[in-house]
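A quick write-up on the structure given underneath.
The other protein chains are all here in position, but one chain of the complex has been omitted.
What follows is chain A.
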Amino acid sequence: MPDAGPAPARGLTRPVPLRGLYSRYARRYARLVTMPTTAPAPGSTASAPGLADVTASDSTLRLFLHGLPGVDAVGLEARAAALGTRSIKTTAKAYALDLAISMVDLTTLEGADTPGKVRALGAKAVRPDPADRATPSTAAVCVYPDMVPAAKEAVAGSGVKVASVATAFPAGRASLAVKLADVREAVAAGADEVDMVIDRGAFLAGRYLKVYEEITAVKEACGTDARLKVIFETGELSTYDNIRRASWLGMLAGADFIKTSTGKVAVNATPANTLLMLEAVRDFRAATGVQVGVKPAGGIRTAKDAVKFLVLVNETAGADWLDNHWFRFGASSLLNDLLMQRQKLATGRYSGPDYVTVD
């Protein structure tokens, strides 16, 4: 142990402001005691050209992805839990609720979807609370590709976007040609955003370049009009290290958004895996100057949870991401709870499920 630093006795006899004492310690020992829990900005010195080489071949890509620092799982979860305890009340809560509503990708991805249901969903996305016109619209509606025309019609004339899942959602088990045809069809039908799934099988088998090339091909098929969201299905990637690798892989391949899950498996968006992805987009922007959005999807059902995610965004990626261009919630039932909380805040009385639409 280095012997420098004030002895406790000195601290007791001479009143030293605690803050000063700790920061002096922190400065001196930071390099020794803090383990990096976030990826170092790989190109921070060499900038973007440094990352260009990374995707040159399968082996360089693997080298890069496996060279990312390991995730401190306990620390990550503790940090996510700690940020979840912030108290957001009154005006801050009102702001957070409206922001969260404006970030919702109102989603219906059922085999039983009908044009009528999609129209109803579109109407709700445009005007979530008909009783209160001050309620913001949601960011988008998210549907299967064949429902895009119905959705487009339903949200026509509003700022609400239409997102379509594609690439053999949710499993992603189809040939590249089929996936690309799926994407082209969605884009041709007018989808503003395309939510693709990565080939988890290839990713877990270590064939990173295949995943990379698939994403770039889909990105190309999206053209310049449609923004691409890349779904990793974090619940199937089994480790936090894999989620970090997938995040970087997706961003290197040109994703406009990285998205946690399809909502079709047991484990969907959690505060911890979203925090990890937020760290990745922050570090990616530091390295390359390119900002990428994040979309947690599935399992976020209450307004309280949504506000916790917003705290994660603000504290990790920063206020630049507190906008529905850069952060979304993939959800359906969440919107009703947000609306009920909003009504509670406006009227002072608890609202009930009879006062929001059933969808």
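Please note the rule applied: a residue touches a chain if its C-beta (ideal position, glycine included) is under 8 Å from a C-beta of that chain, and two chains touch if they have at least 3 such contacts; residues count from 1.
Throughout what follows, contacts and distances are computed from a predicted model.
Hidden from the displayed complex is a chain whose UniProt protein name, among "Aldehyde dehydrogenase", "RNA polymerase subunit sigma", "Tryptophan synthase beta chain" or "Alkaline phosphatase D family protein", is "Aldehyde dehydrogenase".
Across A:G116, A:G157 or A:G348, the residue that sits in touch with the chain not pictured is A:G348. Annotation for chain A: contacts to the undisplayed chain at residues 348-355.
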